[in-house]
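Here the complex is missing one protein chain, while the rest keep their positions.
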Amino acid sequence: MKRVARGLGLGIAGWLIGLNLAAVIRGTQHVNDQANIGIAYVFALSGWLLGVGVWDAWVRGWLGLKPKAEEPDEGWRRYFSFCTDHKVIGIQYLVTFVIVFLIAGLLAMFMRWELMSAGETIMNKATFNEIMSLHGILMISVAVAGVLGGFGNYLVPLQIGADDMAFPRLNALSYWLIPPVAIMLLLAPLAGGFDSGWTAYPPLSETNDVGQVFFILAIITFGLSSILGGLNLLTTVTTMRAKGMKWSRLPIFTWSVFSASILSVLITQFFAASLLMVFLGRAIGMGFFDAAKGGDPILYQHLFWFYSHPAVYIMILPGFGILLEVLSHFSRKPLFAYKLTVGAFLAIVVLSVVVWAHHMFTSGMSNTLHGPFMILTEAISVPTGIIFLSALGTIWRGKLWLKTPMLFALAMVFNFLIGGITGIFLADVATDMNLQDTYFVVAHFHYTIMGGEIFAFFAGIYYWYPKVTGRMYNEAMGKIHAIWMFIGFNAVFIPLFYVGVQGMNRRVADYPLAYERGNLVASISAFVLGCSFLLFTWNMIWSRFKGEKAPSNPWNATTLEWMTESPPPEHNFEGTPVVHDSPYVYGLEDGLHAELGEQEPELVGAGRPE
Amino acid sequence: MAAATVEAAGHHDTLDPKTRLRANRLGLWIFIASESFLFAAVIAARFYLLGVDRPEHLNQELALLITAVLLLSSVSAFRAEDAMAHNDRPAFFRNMSATLFFGLVFMVGVFFEYREGMEFFPPQTLYGSVFFITIGLHAFHVLTGMIALALVINLAAKGHYGRDDYWGVEATVKYWHFVDVAWVFIYPALYLVSW
Partner (left out) sequence: MTTPSQADIAFERGRRRIGWAVFSALAVLTVVEYLMAVNLSKVLLWMIPMAIAKAALIVIYFMHIRELWHAEEEI
């Protein structure tokens, strides 16, 4: 608590000092000078991080000073401190990103309100573009970090039988990099906002209002956070597995987090680099994307999509992980084709970095690239199809237990099917020429990420709610939420496919009268969908305090996180976990995934099989 | 930023020292892999925008000189790490200071490059954009590496590190070598290629 306050103080001080220092040194008077804002942000970020814990956790050690003994915060205060417990950090991520999700969802409601009828309804076109951009980037951040940062942090150490992450302090750092991101993005509208969408294509992003600079600085920080988080997850899974936890015995969710982390560690740098180029173009007139100086805006699209296409797999892979986990536990059957599925995850990791230019078929890039990128993009549907088959094979002839998480998982199977099939038309050059930049793309993307990952996110929230909070959620409310959200979601986006095929452009506040009926249906459905989250929020808050006490294993599941109390004690396990078999031993005679051995108080070693 | 991955055995650490070292090393290697993608991005931009054209005015002699200095600094860094691994502290201080000195010489060289660049291809031109972002990012990494070297020398002078516990030295030296590896690609990309 104290540290967060200190961080805030130092952050604000850093901002003011940096802004004035830059103005004096560079001899500028204009407050909105963009280079000065960049310098001020570096100062502010450094001040914030030093105050919030970097000074105490690292810098004192680097300078050879004595470590300062500070009373650690207890109880709820831990969530507002530089706490290194992976469970606390997981909850920090989850709560933060659920809140961001609700804010961004509210923005979507305003967009649908505006689009309910043709013409300007409640806002002007510039405001619409800003709201659309803010909705986009906030939701992208939820999709990138909600599952990976939240569930990844909370569950991966538990699932592999470790007592924390490999680098606990680094883990805390990667969470505490998020508040500056949120603050900068939410302050951007005060600085004129940014209206270039979450993709921030130049030349628009090089010439629009100063809000764009806030966006750039925020997203570079966010990239740093994802890189550090991914690094931590990869190292943890590689070096800290419990005894007997071979690679072939890892729970599928851990595998999916591992695969997504490989991507996030490597490619995020490309987004940072491309935004740095935009920033330097704005601040000191560098000419990367300025055609007048010989630059090429298409370069931005290449760099950007080299990150952002694999980024959708950073989003969806952990979603698949939750999906398969939930399907297996609630079908009471071993996961179908486990090894093939892991292979498919890794194949996606490799393939996803060579398909980026399918976002650019109409950009004016060289025509010779069209064919190869079309074929590679369609090739990626093979590993995705394997994952899909694994999901279906797991349900097939299982004893389905239709609890809330299972309802969300089944809904995701349906939604992702539609998302995947409509993707073929966008991967194919001939059809994409017509569908590019229409609501067909919007609907396709929302079917994969919202219908896919976000449904998996909610499946995960309900599935692990008892473990995380120690209380059961209200099952009736949960089931109503699942069905409500499923119907609402489909009712919003199926009409959008329809108007998209007819040619309605995305990212515009207005449209011809012909599209009005489809938009009216979508908007009304959107409000219905939006209301479902009120029920969800109520369920979460009410159950946290009034819910039934949860047993340690309410689902009779086999993986290691269910072998400890709910919520787990600080060191996760009362004994030392020893793994004997695959994690999905349902229906097998004498199947035993893991057991807790004798407590070994001193040290926990590496889980490498001898 | 490299030093951010230097996770010394902290108070809550329950890993045995061997696993801790493996984890530290793996974490640092992953960080290095990640950073190499940053340099890959700017080098890719160079080839995308300019093909293999290079401007007339490039100070080839100076570039060759600072390349040699950076390579030399890698040798001294290598020997400093080895010295610490065998408890040879005088050799450690000698080589570590030499590394820091070479780093300083490199930065001075970069400063002259910068001045000449501002004259012949300012950052508002296309080659200037590519040149300054690449050199700038690399110089930033050299600078952080120098800070890390200075911190490690200071800690060693206070009696930290030894044969069994020199992760801080190892990490800093690895990071320093990585800066060299990045230069190995930047140097031909900015100065040498032609078609």
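In this document, chain identifiers A and B correspond to the written order of the chains, with residue numbering beginning at 1 in each.
Quick note on the criterion: contacts are C-beta pairs under 8 Å (C-beta built on N, C-alpha and C of every residue); 3 or more make two chains touch, one makes a residue touch a chain.
Computed from a prediction, not measured in an experiment: that's the story for all the values here.
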Where the missing chain makes contact, among the chains that are shown: B
Which residue of B:83, B:96, B:110 or B:151 touches the chain not shown here: B:83
Touching residues on chain B - with respect to the absent chain: 18, 22, 25-26, 29, 52, 60, 64, 67-68, 71-72, 74-75, 77-79, 81-83, 85-89, 91, 159, 162-163, 170, 174, 177-178, 180-181, 184-185, 187-188, 191-195
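Just so we're on the same page, only the chains that are shown with their structure count from here on.
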Distance from chain B to chain A - Cα centre to Cα centre, in angstrom: 32
Interface residues, chain B side, partner chain A - complex: 1, 3-5, 7-8, 10-12, 14-16, 18-19, 22-23, 26-27, 30-31, 33-35, 37-38, 40-42, 44-45, 48-49, 123-126, 128-130, 132-133, 151, 154-155, 158, 160
Complex contact set, residues of chain A against chain B: 58, 61-64, 67, 84, 163-164, 166-170, 173, 224, 227-228, 230-232, 234-236, 238-240, 265-270, 272-274, 276-277, 280-281, 284-288, 293-296, 299, 302-303, 306, 571, 603-606
